[in-house]
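Pasting a structure here, questions to come.
The complex appears here minus one protein chain, its other protein chains still in place.
Let's look at subunit A:
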Amino acid sequence: MDTELILKVYPYFLQAAVVTIELSILTILLGLVCGALGAAARLSRLAGIRFLGAAYVSFFRGTPALIQLFLLYFGGPQIGIQLDAFQAGVIGLGINIGAYMTETMRGAIIAIDRGQGEAARTLGLSRMQAFRNVVLPQALRLMIRPLGVNINAQIKGTALVSAISVVELTYTAQRYIGSTYKPFEMFLLAGVLYLVIITTVGKGVAYLDRKVRLP
């Protein structure tokens, strides 16, 4: 193994890792917003809205994220959507992971015992008050770990944007292979950096979960 080469290129990989982290943060934030809206739609009392939520989930979970990304980045200009690669990456992957987060959030909300909402309504709380003060605080605790799974998948999923030339970790590894012909070292280095990011985030999620856990 060429350790000298690794030491020489790793600062560039660190820079690329920063891009991966930025992509992760932005896609996850967008995903959380889409997930919350999606879950609200899926649980709406209006059938039309429920249908929209279900359609969103089935389209984005039922097609490859790579196709969605290509559709947006390469196909977008044809219908007047001009985005640079980074923007397309954030929007495409954010909306994609939002579909998974929709199901995670919805699952946590419907897992809360019906009696909780009933008890709140019985005291005179409105539907919204009951949701905000009784159901949601419990559902949020329940969704931390499964959202952590979505987030884990999403961090790894940012590698897809290398296919539309965003200079993040995977793309950087491929580029250095072109000039060094050392795929083992380059992919290993990228892999280690992914591992560091994912392990750190995983520990953060576990900490948060412990912190808000009920006695």
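Note that in this section a contact is a pair of C-beta atoms (placed from the backbone, for glycine too) under 8 Å apart; a residue touches a chain by one contact, two chains touch by 3 or more; residues count from 1.
Note that in this section contacts and distances are computed from a predicted model.
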Per UniProt record, name of the chain withheld from view ["Fe-S cluster assembly ATPase SufC", "Oxidase aa(3) subunit 3", "Formate dehydrogenase subunit beta" or "ABC transporter"]: "ABC transporter"
Which residue of A:G48, A:G80, A:G115 or A:G178 touches the chain not shown here: A:G115
Residue, one of A:L52, A:L125 or A:A163, that touches the chain absent here: A:L125
Contact with the hidden chain (one of A:G75, A:P137 or A:P183): A:P137
Where the missing chain touches subunit A, by residue: 113, 115-116, 118-127, 129, 133-134, 137-138, 141, 214-215
